[in-house]
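Encoded as structure tokens, here's the structure I'll be asking about.
In this view, the complex is presented without one of its protein chains, the others remaining in place.
By letter and in written order, the chains are A and B; residue numbering begins at 1 in each of them.
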Amino acid sequence: MSAAKIISAILAIVLAALLPTIWPNPYYIHLMVVIGIYAILLLGLDIVVGYVGEVSLGHAALFGIGAYTVGVLNWQFGAHFLLTIPASIAVTALFGAILALPALRVNGPYLAMVTLAFGTIIQILINEMTFVTNGPLGLKIRKPVFFDYHVTGTDYYYIVLVALVATLFVVQRILKSHLGRAFEALHDSPIASDCMGVSVYGYKVYAFVLSAAIAGLAGGLFTYSEEYISPNTYNFELTILFLLAVIMGGRKTRSGSVLGAIIIVMLPNVLSDIELFRKIATGIAVVTVAYSVYALATRQRTLKQVALPVLATIALAVSGYMMDNITDHRLTIFGAMILFVVYYLPNGLMGFLRSIVQKYRPQWIHRHEVILEHGDKHHVWSVPDHPVTARGHLLEARNITMQFGGLKALNEVNLDIAKGSVHGLIGPNGSGKSTMMNVLTGIYKPAAGEIEFNRKHITGATPSSIAGEGIARTFQNVQLFGEMTAIENVLVGLHHTFKHSLIDVVFHTPRCKKEKNAAYLRAASLLQFVGLADLANEEARNLPYGKQRLLEIARALALNPSLLLLDEPAAGLTAPDIKELMAMINKVRGHGITVILIEHHMDVVMSICDKVTVLDFGQKIAEGTPAQVQSDEKVIEAYLGGSAAA
Amino acid sequence: MLQIQNLHAGYGKVEVLHGISVEVPQGKVVTLIGSNGAGKTTTMRSVSGMIRPMSGNITLNGKNITGLASNKITRAGLAHSPEGRRVFSTLSVTDNLLLGAFPRLTFGRERGDVQGDLKRVFDLFPRLKEREAQLAGTLSGGEQQMLAMGRALMLNPDVLLLDEPSMGLAPLLVKEVFRIIRELKARGITMLLVEQFAAAALDVADYGYVLENGRISVHGPAEQLKNDPAVKAAYLGAAH
Partner (left out) sequence: MEIFAQLILSGIALGMIYGLIAFGYQLTFATSGTLNFGQGEALMLGAMVGLTLVGHMNYWLMIPLVLVFGALQGVLVERLGVLPALKTKSEFGWIMTTISLAIIFKNVAENVWGHDDVTFPSPLPTAPLQFFGLRVLPMEILVVAGALAVMLAVEIFNRKSIYGKAVVATSNDRDAAGLMGINTGMVITFSYALSSMTAAFAGVLVAPLTLTGATMGAVLGLKAFAVAIIGGLNSGMGVIVGGLILGIAETTTGYYISTGYKDVPGLLLLLLVLAIKPAGMFGKSVIKKV
């Protein structure tokens, strides 16, 4: 974190601590408590929605589980605050794990529906299990007592503030660590994550559990704040409100979560005052119209682009004067706000502010941690986690068959890769080369056949465990983590070097620092090796195509592989770049790493491969030295069609 | 009939075609050959509107079709038998063929004798006639290829685009496919043929273009290209 950020964070905390003295009205203090509690929950929700990129409609239920854990423990056993709050965190985390189980198999809309079903079930259970929860009647709880001192509303504000700051701190540390990178990576490209040894399943569950634990904390605090809980609080409307807050405040930012919490807590207050609403709606309409006229006049926007927002804001203002009670329409307004945010503010208010600042003061904005480590030649290479013990052949694939529907993409293919060689795999389109890659890296499970790598059977193993064994790969259609910087991409490849735990992450233990520094140095060195040192802090999606391919190689090398699979590395490279690529591959081989190379640039294949295997119709039609293959009649026929059709 | 001028196209930010120009005259067969990844399929997709070209100009029958949606380009009279065949697997063979005539059966193109054309396609591909009620997904690769070609013919197109009709087919079927292309040529159908099998493609075509890394490296009458060493080099690399 930069000095400016730290200072502004401290200022914000001091200001928040002074608020009750500036504004001693108990009603406002209570509102601020609720803002703090919601902000805690949103920080957790953002891990799932912002980082992992899944829509969770179950966070109101998780919040409710936290609240009810406190409520029930207090009601049934009279348990103390210091016991109930950790219990609510633990219990909710457990439910988070249960909720995440289906997430092992599904994502996107399915997962959204799963979380919705989960939320509905929890609400039913709270309502029906009267013997535990007192059902629809709800539970009454008093604020905690410490040594006979009854905590007041203002005291409680400080308790929540401490909890919020602590949560902010922990969440920030986690998201800036290798764990946070893993969450982001699995959202950007699940396949590449798995192939970098970052198990998609494992980290999704991890994210859900973390997020749930934080929701549990928020829920527990909420019980003591409200002093009364009932099942209907934790309904679908609250879930929608939470989602609105996260996307409106701005995903993937801590400030966005706090801002979102302020908005959703203050909004109902604004909406209960029709006069205030009319003024605000009119103001928004005036601003929108003025901006649109300006944008039209300066030709930044077309009439078509501005028509909808202008009409919508005017309609909003007019409807304000037509309605006499706005509270009844609040769901419509929430819905409209979500629509507006999804279409016009995809990065939320913080993202919008950031883009404005970026325009005028780009040096103030760093979306990512800037890593200025300088690489060197010594730290490019490292020993594999599993040293090569095989002799002769590093990899042996026996009778691999892979079927898609009726089509045999691979038909009993044998492949022996000699240790330390560069092995070319060529063939016409659709001949099964990429399928072979996917079988070797565990993305496809072959219908038949066996693969032995480094004297270990890896047939049917998961991609992340195969990656762990020391097989790294690049992808034909680039699979980078687009929203992460170049160096962060390489750091995901180095994920296996981070052996420290969550506790180490939160407290920045010496072990954590040591591994982090080593990884930064290594990542910078790898970028230097592929010639991307200058672009280390550039987002991967902004790199030119050829550079993206080189970045994939650096990321793959970060795994310390003993076998590197390159899928069309020269595609999109210019002639001088290709020369450098060939030099690079030779250096990789020089360090004892075996390479399998799929490539269409025959010049590349012919000049650096020790051995070439040619596939056609999923079958091996030739194998040998480049010269042998090049003059093989079958190969020429496969490529040129020869006289087969004549 | 079909003119492509200075076409730039690609996927996302990645440019695959760096300005190519191809001309397909009325009644002629023009072939586009080149190795994997050279940009042949990208060219076809840009022409038929499956992807939006970045820049350049494509005209069909004098009408500018650059950047139009594929359904509009089809209605303008261009049929495309795509790479990978892309038959509708849960529909019967006959239904697949009828969908090829969709603009004729609905609007946008002269109806003509659809049933008669269906019969003519079945005459051209007797194998399809035998399997007319079968679901397309259950056909073999070769039969699916014939279905894809037949389906494109059902439009009565002004220009027919054939993308890799021989891909993934056994040698005997490749022969059969080329026999049919020759037959269509004899009927005077204007065709743009993309092929990996250069020799066979040049045998049937009138004119050829060799695509290398998104640029036209050589072009000329098919007869002339057949003996051009540059063509072989484009596939297998220069000898070492």
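Everything that follows uses one rule, which is that a residue touches a chain if its C-beta (ideal position, glycine included) is under 8 Å from a C-beta of that chain, and two chains touch if they have at least 3 such contacts.
Bear in mind the structure is a predicted one, so any value in this text is a computation, not a measurement.
Of the options B:K40, B:H80, B:K185 or B:H219, the residue whose C-beta touches the omitted chain is B:H80. Set against the missing chain, the residues B:I58, B:L155 or B:A198 yield one that touches it, B:L155. Of the candidate positions A:Q76, A:N269, A:T302 or A:T332, contact with the unshown chain belongs to A:T332.
Screening B:G10, B:G100, B:G168 or B:G214 against the full complex identifies B:G100 as the residue touching the chain left out. The chain not shown here is touched by just one of A:Y28, A:W75, A:F236 or A:Y545, and that residue is A:F236. Listed here are the subunit A residues that touch the chain not shown: 53, 55, 57, 101-102, 104-106, 108-110, 112-114, 116-118, 120-121, 124-125, 127-128, 191, 236-237, 240, 243, 247, 328-332, 334-336, 338-339, 342-343, 404, 434, 438, 443-444.
Listed here are the subunit B residues that touch the chain not shown: 48-50, 69-71, 74-75, 79-80, 82, 86-91, 95, 98-100, 102-103, 105-106, 108-109, 151, 155.
In this section, only the chains that are shown with their structure count from here on.
Subunit B has its Cα centroid 41 Å from the Cα centroid of subunit A.
Partner subunit A is touched in their complex by these residues of subunit B: 13-14, 35-38, 84, 137-138, 140-141, 164, 166-168, 170-171, 174-175, 177-178, 195-201, 203, 232, 235-240. Residues 405-407, 428-430, 545, 568, 571-572, 600-603, 605-607, 617, 626-627, 630, 635-636, 639-646 of subunit A are the ones that touch subunit B when the two sit in their complex.
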